[in-house]
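Input: a single structure, listed below in structure tokens.
Excerpt of the complex: some chains, original placement.
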């Protein structure tokens, strides 16, 4: 640290915030079907690996997922991607990030509950809960994702193996 | 980027972190009824638009909401505002931020579940789930909110329209 110039230190900070921004932009893109986000955020040979053999290769293929009839139907029903604070590690011109992601939907079958001043609702349910590992690269157009791997936190070892890579 | 001075780049970073701090301070303020947070965080003509015609105009009116009997009753019953990582865009002396917000309450009717080492609870339920758009302005006293718009992510188009503005 002590041998770094101010510019190098500042760049490390900017890098981290740029990667935060990439990860923070994913939920609004997913929940609105904004394919341009995926096209810009992933490299042309980037990969999304959702587990169970479900994957998309290349930023165009990744972007097209949110335009499918199934994804649009999920959006119409009420779809929320909710992400927390990620752990981000920069290593020169590459970086990795570990984040958690909830996929939340309206709980249509739950009895309505009234909370004073906060309305009466049936509430929402966490439909999916995943651990994400993002692999990123610095490009002339900013940081881009080369690989996003998602595993469900359902007790299976795959999610734990993914999270362990953070350390 | 290349034509910016170190000071300008540093200021952009400080701006982003200051806005993170404003957004991160909202849940503790809401959950404790700390009206001074709202008085300081919003401009005197700031607005909170919660949808469905529910709105408060001016930082004093906004601050007074958490002192109402209804809000105090919600706090006494167990109230949690939970926010994730926001997307923040600075544009000179104004900024916008997009964030997600869960309002969570104890699940008083659910059967108790035991998780080893983590106690036996009936758990908690997500009562409300919203998309937030924050509009901010730089002032001599730091960044302040001119408008916060919240829409429920229940499948209605309003939340999607709000989220789309992020892009």
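All chains are identified by letter, namely A and B, in their written order; residue positions are counted from 1 within each chain.
Assume contacts are C-beta pairs under 8 Å (C-beta built on N, C-alpha and C of every residue); 3 or more make two chains touch, one makes a residue touch a chain.
Just so it is clear, the structure is predicted and the values come from calculations on it, not from any experiment.
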item: Identical protein chains in the complete assembly, only 2 of which are shown; value: 3
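Keep in mind that, in the parts below, only the chains that are shown with their structure count from here on.
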item: Euclidean distance of C-alpha centroids - chain A vs chain B, Å; value: 20
item: Footprint of chain B on chain A - complex, ascending; value: 6-7, 10, 13-14, 17, 20-21, 23-25, 27-29, 31-32, 34, 36-37, 75-80, 82-86, 104, 106-107, 110-111, 113, 115-119, 121, 123-126
item: Residue numbers on chain B that touch chain A, as the complex places them; value: 6, 9-10, 13, 16, 65, 68-71, 73-74, 77, 79, 84-88, 98, 100, 102-103, 105, 109, 125-129, 131, 153-156, 159-160, 163-164, 166-167
